[in-house]
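Just below is one structure, and these are the notes that go with it.
With one protein chain withheld, the remaining protein chains of the complex are depicted in position.
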Amino acid sequence: MSALGIFSQLLALVTALLLAPLLTGWVNQWRAWLQNKSAPGLLQPYRMLHKLFKKESLVAEHASSLFRMAPYLIFGCMALASAIIPTLSTDLPLSPAADAIALVGLFALARVFISLAAMDIGTAFGTLGARREMLVGFLAEPALLMVLFCASMITKSTSLTAIVETLAHRELAIYPSLLLAGVAFTMVSLAENARVPVDNPDTHLELTMIHEALILEYSARHLALLEWAASLKLFAYSCIGLALFFPWGVAEANAPLALVLALPMLVFKLAMGGMALAMVETASAKMRIFRVPEFLGTAFLLAVIGLLVNVLLGVG
Amino acid sequence: MSALFLVLGIPLLGGLVLALMGHRPLARDVNVGFSLGTFLAACVMTAQVISHGPEFVWDKLFYLDALNVFLVTLTAFVGLTTAIFSRPYMRVEQDHGKMNAPRMRLYHSMYQLFGFTMLLGLTTNNLGLVWVAMEAATLTTVLLVSVYRTSASLEAAWKYFILCGVGIAQALFGTILLYMAADKVMGPEHATLLWTGLNDIKAQLDPTIITLAFVFLLVGYGTKIGLVPLHSWLPDAHAEGPTPVSAVLSGLLLNVAMYAVLRCKVLTDGALGNQMAGQLMMGFGLLSVVVAAFFLSRQKDVKRMFSYSSIEHMGLITFAFGMGGPVASFAGLLHMTAHSLVKSAIFFTVGHATQKAGTQVMSEIRGLIKVNPTVGWGLMLGVMAILGMPPFGLFASEFLLLTTAMREQPWAAPFLFMALGVAFASMLIRVLPMVFGDTTLKPLAHPPALVPVFVHLVLGLLLGLYIPDYLNGWYVQAAHMLGG
Amino acid sequence: MNSLTHPGAWIHLDWVLVVVVAWLLIGLAGVLALRRFRFVAVVLFPMGACFSVLLMAVALSAAFASPEVAVLPLGLPQLPFHLRLDSLSAFFLLLIGGVSAGVSAFAAGYFRQGEGTPPGLICLEYHVFLASIALVVMADDAYVFMVVWETMAFSSFFLVMANHRIPEIRNAGYLYMLVAHIGALGILLCFGLLQANTGDYTFANMRQQHLTPFWGSVAFVLAVFGFGAKAGVLPLHAWLPEAHPAAPSPFSALMSGVMLKIALYGMLRVAFDLLQDQIWWWGVLLMTLGLASALFGVVFSTVQVEMKRLLAYSSIENIGLICTGLGLSLLFFSYGMQALSALALTAALYHMISHAFFKSLLFCSTGAVMHATGERSLGKLGGLIRTMPWVAWPTLMGVLACGGLPPFGGFVAEWLLLQSFLFTTGLPSAFLDMLVPVMAALIALIAALSGYTMVKYFGVIFLGQPREEKLQAAHDAGWWERMGMLWLVSGCMLLGLFPNQVIALMEPVTKSLVQAGLAHTASDNSWLLVPVSMERASYAPAIFLLGVLAAFGLAFVLVRKLYHGRMRRVPPWDCGHPWQTARMQDTAEGFGQPIRQIFEPFFRMKRHLPSAFDAQPHYRVTVEDPLWYWLYLPVARLVERVSRIVGMLQQGRIAVYLMYSFATLVVVLLVVKR
Partner (left out) sequence: MIKFAPQLINLFATLILLLSFAMISQRRIVSLINLFMIQGAALVAASFLLGYVTHQPDLYVSGALTLVLKVMLIPWMLYRMIAKLNVRWDVESLFNVPTTMLVGIGLVIFSFSLALPISRLSDSLAGGSLGIALACVFLSFMMMITRSKAVPQVIGFLSMENGLIFAATTVTNGMPMIVEFGIALDVLVGVLILGVFMFQIREKFDSLDIHNLEALKED
């Protein structure tokens, strides 16, 4: 628990909190440009959060305390998740507290609470959204777990910091299992963060919305926290992607100087990732809700095949 | 050895006295009195046997050893409890008009004589007399089976008499062959049918004659035990007679027949040296268990179902003795005791239940627990005991039986497993609706005598959890003698 | 049972016997006070709960003590009752004591006047059930094991038949008793093999016997058949979804929470302790059976529309997962990898104890809901969190635990199980190396699906609008019920947040069974659960929860300070429709519809679609268990056909009977003559 460790931990948390809305804004901007529309400003998400926080919160008459408590809990989970994932440096005192499986558990906890909160009001949209969210969740969660298992099979450990360290030191070798895992991971992150092929983030069309239906009833500060948590989730997912597939440039415990270099490297990688995400979204159209299980099923199978390939070839 | 004279004398005297005054209402209590006397005499005799071991009575004509002493006490005890049960039962039957004065007289006198024949069969040392006792037992009960004069009971009685008569005739031929074998060894003057005599010289008996003799004896007495395919008379006889008769038939007479077969098996094993007798008994036993189990699932009449269950249990006992060895024989003896206790208890509760419903068809007996909890719970616990649920003695013997069978005769284990499973399934599916659920029955005029039921069940429970030392001593001695 | 005079010198075994005898006496007292429901509810059941707590305490201290043996004078003379309290039975006694304390307290508040069998009788059956469970775990010879095993089945059968007015309950009771007895017969034959013809039935003797691979495998298969039938493993599971809903809730809680574990205890005792030379395919058999029942259980629990059936199927799922853990541990053990076998075994044991706590909690909550509303089916409930907060919040904890979500015990068990699956690359046979990752994938899918089920369970019952008018009048749980549920919730929390201490408790168990334990790695870093080594994997639930709560608190305070906390109550967003009714919410079938659509081949569905001319068109879909039509009915038809053939043996003509007698004589004479 060296002082540097605490500092890098807090730095990681703060950068996550600040950079997340920026990443969402960046992705929205690129989406607008690619659809040759004039894009909103890069800081639009911050302005939206500030506006929402100022508003008075309107809550349904018979909403229970679970409804009002859920946003804070979900925001807490996402904050902890982004604190655990090695974004800037791997010297994170909090990381032994939760390894890859616990991270997946954390996402599951957040998903369960958002669904319960949605069902609390008892409107048609809430339960509809909850059912769809759980449908996506129950297929995406095992797929994510299998992706993380591929990586841990190679590095013989499930703690994220250890994975990043071992992968970063290995010389540039092509791991077929990681290739399959990468494809599976992109499909899962698209589904989890309610991006286009599975769900359109900025539409209120009853038939298609999953994520929107859940937060339909929320307003003002609760809505702000949920939006912030959503962007934090996107940030966390992209950091997991970077950690597993592009681990270079993350500072080690013994090299505090590298911390300085790590921040711009992270921003650059996130920018590239955001652009790629925007391109994927504009290129694909939204699927019918009953095609989503096949989509996620293929992701799950790809991850399992990645695992098998790792075991069969023995090299990983 | 005056106790033995009392044990045999009291029922004989009871038979004669009740023949004279059997029709009067007092006869029921006199009947209980005589049975009580027999039971007390049996207890005294048992105490003597406990104190100074097996002994002869009346210059070797009667012989009391570990194998038959507990059977004698058991017979006397169940005779007593059945007599107590038959008091209210017969009063209700008289109210229903099914039993008039002459029939009551016949019933009481035959009941006591039947007790006498069984006790005679158990205690006598002369195998010829054993045969006479078995024949007399059939005679005394055949009239009881047909006492209701319905066409079904007449048919049952006729079949019972003819089939058992033929069966016992074969047993007589077996006894003659035994006598012939003894005659060859000891010379015509002092050739004897005394079992102890034969037991001493069983090594020199000629194997071919003994094999033939054992076959005839096994098929003969097997008819009386109700081994499949000789069992056809048993369900009809046990179901058609009045319930006390069925209880005594199912509970005790089968044991006496098994006792006779065991006596012959000891001689045959000594003479032949090989396991022919045991294998034959195992074959018959297993066949009976399997066939009876499948019969159970087709039954409509409650007493017929329980008589098939008796066939199944006698099959298990024969299989146990067929396997031989101290553990299996111990299991067989324990099973005989526990089975007669629990089966007679079940027949008591069934008797009251059928009187309440006015019919023996199971579909019309519903919700016993609701109308009369003691009868309902008595039947439920009794059926659980007969199906081999643990706290009861039957489970202990089935436990020993199945575990030894699994190791010594693994080929038989799947059949036993299937048969016990099917029997359990078929009997439980019939009994559950009878005991639980809503009821259509009307309470009885006279309060049912349920003390015997629960006394039997407690004894059954005791056999499973704690066997007194002297009883265990007898079992071990007898098992050693039987199993070799 | 050494001298009763000075209790000071009593060993743990004596104290456990004191608890067992006390339970039996309470039962008898119940019979004496058959109809006085007040006395039974307020005095007897709480006394039972106190003795459960005593049992827990004794088990805790006995866990680390060396095994103690006692011989009771009961039973057959050559076969008296042998009892033995070793670490494995101490662990299970702890489980029994903990769960039964909560459930007894809940049962105290559960009784209402004039309902089915008299409460005194239920009290007797309940306490005989508890006593027999405690004895099963301590049995040290085959005879006493079988006696208390079937007494357990016997007494729980009467509990299932508590309100036997309803025909379905009678059928459920019958099916339950039948499968229990057939299972017991299987176990009996297995013990027959284990005593290897020595005639000595004590477990000590059985441990010395070395069976040939063939007979050992037959014994193992019989044990899996017998104990699997009792635990509800796939082919013989049909009784579980019938029997558990039929029993009154506190007893189905005990049956589901504790009795299924006792069946697995039996499997453990035979597979690890009594059988000596394990073979690798035993583990694979157990794993495949476990995974099949887990997947089957979770898929079926998602589409159920009745509360307790949903929980019963979820029990099948959890039992399946535990069996997979046991199978994996057996696989490692047969290859001699003690450390990994200990890890898998700890995962299975952890899952057993956490499932015992959260499943009994959920069954108790269904009991409270049924008492308050009188409704069993999910379609008629909703919005109960407002009228029954004392039931809703503990149930939320139970739901999170059952869904395998982080701060609770369920997650720790899954975490350990997944970790043990991850290390299987060292197995000698390539086929197994390939098989195990696929199984890990299945486990992850099953865990996620159980989350789905639990959201449906909690959401449809407690959240949203009440679907029936009378739900407004639902009264909250009584004091006893709240105490019982809070006890179970604290159990779940304890298991969730302090895994190291619980694993330290399990260490003697795994040491005795597979000669290796996890405790040495877990104990040196007290907060961190580290199964094998620091850099491999670690998980600290306490810090994890603190992190989330800290973030929660900070967000709450900062938002209040930086901005404001104003809030206003408004009608919910109705998207322009003038009126909002409760029927617009998702029904239970609706919530399960995606799973029904994805896992179509699993079910046997009958849809009733309304035709155009229906007066009141309604749509009904019934989902049935396909195994019932593939396995149970064909067997029943076969028995029916064979018994009809056998029935022809008895045609009534005396001539034919005489022919039988004559033919038997001739045949036997021919057989003997040869």
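All chains are identified by letter, namely A, B and C, in their written order; residue positions are counted from 1 within each chain.
Everything below uses one rule, namely that a residue touches a chain if its C-beta (ideal position, glycine included) is under 8 Å from a C-beta of that chain, and two chains touch if they have at least 3 such contacts.
All of these numbers come straight from a predicted model, not from anything done at the bench.
Student: I'd like to know which visible chains would be in contact with the absent chain if the whole complex were considered.
Tutor: B, C
Student: Specify the residue from the set B:12, B:176 or B:455 that touches the hidden chain.
Tutor: Selected residue, touching the omitted chain: B:176.
Student: Thinking of the whole complex, not just what is shown, which of B:26, B:101 or B:152 touches the missing chain?
Tutor: Selected residue, touching the omitted chain: B:152.
Student: Sort through B:6, B:209, B:272 or B:481 and give me the one touching the missing partner chain.
Tutor: For the chain that is not drawn, the touching residue is B:209.
Student: Looking at B:39, B:85, B:161 or B:284, which residue reaches the missing chain?
Tutor: B:161
Student: On subunit C, where is the contact patch with the chain that was removed from view?
Tutor: 647-655, 658-659, 662, 666, 669, 673
Student: Provide the residue numbers of subunit B that touch the chain removed from this figure.
Tutor: 126, 128-129, 131-132, 135-136, 139, 142-143, 146, 149, 151-152, 154-159, 161-162, 165-166, 169, 172-173, 176-177, 179-180, 183-184, 188, 191-193, 206, 208-209, 212, 235-236, 240, 295, 298
To be clear about the criterion, only the chains that are shown with their structure count from here on.
Student: Specify the chain pair with the maximum number of C-beta contact pairs.
Tutor: Most contacting pair of chains: A-C.
Student: Centroid of subunit B to centroid of subunit C, CA atoms only: how many Å?
Tutor: 43
Student: Just how far, in Å, is the C-alpha centre of subunit B from the one of subunit A?
Tutor: The separation of the two C-alpha centroids amounts to 79 Å.
Student: Could you say which residues in subunit A touch two or more other chains, in rising order?
Tutor: Residues of subunit A never touch two or more of the other chains.
Student: Could you list the positions in subunit B whose residues touch two or more of the other chains?
Tutor: As it turns out, subunit B has no residue touching two or more other chains.
Student: Subunit C touches which residues of subunit B in the complex?
Tutor: Interface residues on the subunit B side: 158-159, 162-163, 166-167, 170, 211-212, 215-216, 218-219, 223, 228-230, 232-233, 235, 276, 280, 291, 294-298, 327, 369, 384, 387, 389-391, 395-396, 398-400, 402-408, 413, 417, 420-422, 424-426, 428-429, 432-433, 436-438, 464-467, 469, 472.
Student: Show me the residue ranges of subunit A that touch subunit C in the complex, using the header's touch definition.
Tutor: Residue positions touching the partner: 53-54, 56-64, 66, 68, 72-73, 75-77, 79-80, 83, 94, 96-99, 101-102, 105-106, 108-109, 111-112, 115-116, 119-128, 130-132, 134-135, 137-139, 141-142, 145-146, 149, 152-153, 156-159, 162, 206, 216-217, 221, 225, 290, 293, 300, 303-304, 307-308, 311-312.
Student: Which positions of subunit C touch subunit A when the two form their complex?
Tutor: 382-383, 385-386, 392, 396, 400, 403-407, 411, 414-415, 418-419, 422, 425, 433-434, 437-438, 440-441, 444-445, 447-449, 451-452, 454-456, 458-460, 463-465, 528, 534-540, 543-544, 547-552, 555-556, 559, 562-564, 566-575, 580, 582, 584-586, 590-591, 593-594, 597-598
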